[in-house]
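All protein chains but one are shown at their positions in the complex.
Now for chain A:
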Amino acid sequence: MMKNIKIKIEKLKYFFPIICKMVKFRIKVWWYKKYGNKR
């Protein structure tokens, strides 16, 4: 159990910037859906 949690924490540390990038894109898509290509 502890081993699994450790693995998950290590993965999360590495993937945090990648997840942030993905979330940023999702926000961009949300903006695009709402306002089109306007800034």
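Rule of thumb we're sticking to: a contact is a pair of C-beta atoms (placed from the backbone, for glycine too) under 8 Å apart; a residue touches a chain by one contact, two chains touch by 3 or more; residues count from 1.
As a working rule, contacts and distances are computed from a predicted model.
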item	value
Chain not displayed: protein name in its UniProt record ("Protoheme IX farnesyltransferase", "Glycosyltransferase RgtA/B/C/D-like domain-containing protein", "Heme exporter protein D" or "Zinc-binding domain-containing protein")	"Zinc-binding domain-containing protein"
Touching residues (missing chain, whole complex) on chain A	3-4, 7, 10-11, 14-15, 18, 21-22, 25-26, 28-29, 32, 37
